[in-house]
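Mind having a look at this structure? Questions to follow.
Of the protein chains in this complex, all but one are displayed in their positions.
Naming follows writing order (A, B and C), and every chain is counted from residue 1.
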Amino acid sequence: MNTNIQSILIANRGEIAVRVIRTCRELGIRTVAVYSEADKAALFTRMADEAYFIGPPPSSRSYLRRETIIETALKTACDAIHPGYGFLSENPEFAEDVQQAGLVFIGPPAQAIRDMGDKTKARELMIAHGVPTIPGTEHAIETLEEGLATAEEIGFPVLIKAAAGGGGKGMRVIHTGEEFEAGMTASRNEARSAFGDERVYIEKYIDHPRHIEIQILADTHGNVIHLGERECSIQRRHQKVIEESPSAIVDEEMRRRMGEAARNAARACGYINAGTVEFLVDRERKFYFLEMNTRLQVEHPVTELVYQIDLVREQIRIAEGKNLNLSQDQIVRHGHAIECRLSAEDVRNSFLPSVGRLQRFRPPVGTLVRLDTGVEEGDEITLHYDPMFGKLIVLGKDRKDAIEKMRYALRDFRIAGVETTIPFCRFVMEHPAFISGEFDTHFIEDHFSTERLTTPSAEEYEAGFLASALLTSEYQSRLLFSGDNGSQAGRSAMRSGWKRRCR
Amino acid sequence: MNTNIQSILIANRGEIAVRVIRTCRELGIRTVAVYSEADKAALFTRMADEAYFIGPPPSSRSYLRRETIIETALKTACDAIHPGYGFLSENPEFAEDVQQAGLVFIGPPAQAIRDMGDKTKARELMIAHGVPTIPGTEHAIETLEEGLATAEEIGFPVLIKAAAGGGGKGMRVIHTGEEFEAGMTASRNEARSAFGDERVYIEKYIDHPRHIEIQILADTHGNVIHLGERECSIQRRHQKVIEESPSAIVDEEMRRRMGEAARNAARACGYINAGTVEFLVDRERKFYFLEMNTRLQVEHPVTELVYQIDLVREQIRIAEGKNLNLSQDQIVRHGHAIECRLSAEDVRNSFLPSVGRLQRFRPPVGTLVRLDTGVEEGDEITLHYDPMFGKLIVLGKDRKDAIEKMRYALRDFRIAGVETTIPFCRFVMEHPAFISGEFDTHFIEDHFSTERLTTPSAEEYEAGFLASALLTSEYQSRLLFSGDNGSQAGRSAMRSGWKRRCR
Amino acid sequence: MKKFAVSSADRTSEIQLFSNGRITIDGKEKEVEWIALSSTRRVLRVNGRSFDIDVLSVSRGGNVHVLVNGFPLEISVKDERSLLLHQFGFGGSLHQQAGEVKAPMPGLITKVLVKPGDVVQTGQGVIVLEAMKMENELTAPADGTVKAVHVREREAVDKNAILIELE
Partner (left out) sequence: MKKFAVSSADRTSEIQLFSNGRITIDGKEKEVEWIALSSTRRVLRVNGRSFDIDVLSVSRGGNVHVLVNGFPLEISVKDERSLLLHQFGFGGSLHQQAGEVKAPMPGLITKVLVKPGDVVQTGQGVIVLEAMKMENELTAPADGTVKAVHVREREAVDKNAILIELE
């Protein structure tokens, strides 16, 4: 099982493909990219040692084509496949197919993906291994009496959820025993009419929780370590927007307990490689297992910066069958890292995707900034894939310092051609709740409105007006100049008066 | 003496002015830049809150004009002046004038600058405070017998230097007692004919030394701390080119001893603010005081990265009369940082300055890189000032990791319009002696020749040839297209055949 | 001296550029430096304060699109002559021959906004041409129907190339 990986096919695109290629270059590993029609000029195809076309833009016809990707890996003599995140990364059949083709899958065993992908199975495993889960019924409840007894056992507030359902149908928060009967009856009626099944589950309702997750690494020799937490509570519609490490509310003792729980979660499913155990944290800082992501996370860079570790490098070492480099007590955290996800979305217009060509793309220079991106100036952002085009990550001495650095990095970023979430990220970095560390997953609904976005100052407006007049005047001179007559007039106009100051 | 600085005039230009402005922005301090005619569009003038013209390009008529600079600071209601490095930073009269004008000088007391600027005085102070200096005579030697006795006392090899001289005249390395008489006689003859003064000094000759320096911080309350060492042995004509922290040869014990020596050096001259004590280190890792730089160093960022400290912020705090934030035992080092100085010099042509417009300037993106620079694409590099236009700094987990990151950051940098030292930096990062850590100040003479610079591979040449043919063909089509006839032919050529692949 | 009426969504100003270099905005004189870093990047220094200007587009019709310190601003600029022409309904049609849209400079077609058969009105955007890193929206010189589109997106065109024919 001890192999030496020399060539990796990256079954992904965009910033994460670029990210994986960077580590491979440092390790001297040859990289093979695969790309769809829409990505033929994309940065990751240019950075890879080789790049091959695999199909038209829709993922189903390119990045999700398991056989084509495996065939390409075999044809180009790769040893291994790195799936990135999304696409095929949490597809157990793909993990199996890769291995059956004699290739190394840089990720967990198929069975671990399968177990953690099944919410009921995952919950059972967690309970069996002492990982705290949200208190609730394990089986569907059919009578009112059973429901009330359970709710009282769990303690209010509770959440009633339709057993059959999804999409919030039949879901109801109940705060006291008096509300219970009416609430459960209403839920069951809704569930029956929506799904033809009136059974419900009851679980503890976590009001305004924080979302905090633990990074783990597990090797093939039974060693499992954790690399502290990532605070991911700034979310929009359950999509993380801003992440940081460490969390403002996690102290050493809580980190140790959450870390132990995450290591147990990994052991519970026989996990190998890099993974993330997500928790909800309530206002008393009690934490409950939410789910496990059996792959590299989008937000892995904040952990890399504060622990000075390269998670992709560790993934590759683990896939090679090597022992973990570090034991739990050798791990040292240093400083504070924040990541802002940059998406082509119109913050002023309900975060609708914004497509177009990046007429300008000038990242900030000078501060210690890490920019993980899949695009450059001139690139097109299309509707085919995720609107996230990059991640801006800063490392500060402490949380305050990191916030200041992020603020200026965002301010110095110049993008034109698409709308981006940068104005929103600036809003967060300047909001007292974020700065104080007192926030939860409801941050956006509680605090954000488009009127609070920073707008240009009066001086900036005035500068824009002056610049526009000067540009128009220049433009007119050029027009004159290009005409058949007036050429001399145009030229002398460009040389005289305020124009002289331009040189 | 406890002030609160709200506005700082930066009496400098280029990358260090930009560097100081960055910290001021984070602290909410208003910045005022001053600029010469040659710098009117320079990045630092644009980043400052305000910028004022002070004279024509020659430094003597702009950046060295003490009264004009102080007047500008007063006129614009600044509280303090930051001198950067070079220019007026080690000019004791300027430090005095600034204070007499009622402004804060962000740097050491004038007397400390004066004492450490006088080599004899500095040596006396060091000896008096137990800081190791290069063993040698304190007074000029007039007879052969005295000379031989001294040389035997010091131990061979020794260096004979003309008391009156400079420029290597009369300088001679003597390895054994047998060579001494002939050597000293020759030195004295040379000294007499060159300076009319045959007196010589004798000191220990440090063969192939390393140059290692210690960063110190001292506040107005008598607290002095050190922030470890910087290895600066990669030098060209006594100019540092590449620096790193920590040094490959300094262990904790040596760091402690060098740090103590540096703190004593600072105390010896009543030092306040940030300063650097430079040492020569011999092959037995014995270290000797070389000189003290009474200002921020060019290479300060490597210390900032490994100690996660902002030295400019500390300078400002100290100038405000505040206590140091940290005591010596709270200081934690983390990782390994390397800095490459980027200069507009032609490595293949004796490092001659190369001037011109930066037709391309595209820094590397993606790795955790800090680029301290005063230029952007389109800027002009002139002969008026130092050819160094920026510094590329990386932070790695360890030395090996930092070298790998630097290698790729250099490889990904795109510059055209001037020749730069990037090819030289790439050479160093790939050289076995540098990688092993076994090198000294003679690295360049011992190892470098222009034939060893990386050249394009055969595949890269072939790609260049193919690209040139394709570009020429495109160019011809455009020419045809713009002609009065042939327009349709041109357009259809652009649509057919291999051109179609461009879209 | 040139006089401009400058406006954005919610504010308006009058700017005068004098041939001796003086500049006023709403009658107040400003000490202005205007520095070109490249064809699309400028620095405007007003009384010692610098503003970072990215020029995104400057159109024939007096629409300027810039980033000021990174903030996008769309600004309309009218000079006395265009104000006058506008009153008489000559708007954008001055230099364009009715019936066709030509490339005013060499560049790259980044967007084609119409297709044959489309009905267009005077001043309606029909094509976007990128030149010198700026996007320029070209407009229909007259009311009509699109007869032919001679270019497609990502095609490089030369100055005066006929891009679109109207009838």
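Following the convention adopted for this analysis, a residue touches a chain if its C-beta (ideal position, glycine included) is under 8 Å from a C-beta of that chain, and two chains touch if they have at least 3 such contacts.
All figures in this text were calculated on a predicted structure; none of them were measured in a lab.
K.L.:
If the full complex is used, which shown chains touch the chain that is missing here?
P.N.:
A, B, C
K.L.:
Tell me which of A:D49, A:E179 or A:E460 is the one touching the absent chain.
P.N.:
Considering the complete complex, A:D49 is the one touching the chain left out.
K.L.:
Decide which residue listed in B:A140, B:A194 or B:L470 touches the omitted chain of the complex.
P.N.:
Considering all chains, including the one not shown, the answer is B:L470.
K.L.:
Which listed residue (C:T12, C:S39 or C:T145) would be found touching the missing chain in the intact complex?
P.N.:
C:S39
K.L.:
Under the stated touch rule, tell me which residues of subunit A contact the chain that is not displayed.
P.N.:
So the residues of subunit A touching the missing chain come out as 40-41, 45-52, 76, 376-379, 478, 481-482, 487, 490-491, 494-495, 503.
K.L.:
Mind pulling the subunit C residues that touch the left-out chain?
P.N.:
The missing chain touches subunit C at positions 38-39, 105-106, 108, 132-133, 154, 159.
K.L.:
For subunit B, which residues lie in contact with the unshown chain of the complex?
P.N.:
Counting over the whole complex, subunit B touches the hidden chain at residues 357, 359-360, 411-414, 416, 455-456, 459-476, 479, 496-498, 500-502.
The rule is simple: only the chains that are shown with their structure count from here on.
K.L.:
Relative to subunit C, which chain has the most distant C-alpha mean position?
P.N.:
B
K.L.:
Which pair wins on C-beta contacts, A-C or B-C?
P.N.:
Looking at A-C and B-C side by side, A-C shows more C-beta contacts.
K.L.:
For subunit A and subunit C, what's the span in angstrom between their mean Cα positions?
P.N.:
Here subunit A and subunit C have centroids separated by 39 Å.
K.L.:
Based only on mean CA positions, could you tell me how far subunit B sits from subunit C in angstrom?
P.N.:
Once rounded, the distance between the two centres reads 46 Å.
K.L.:
By residue number and range, which residues of subunit B touch two or more other chains?
P.N.:
Touching at least two other chains: none.
K.L.:
If I count partner chains per residue in subunit C, which residues reach a count of at least 2?
P.N.:
33, 35, 49, 52
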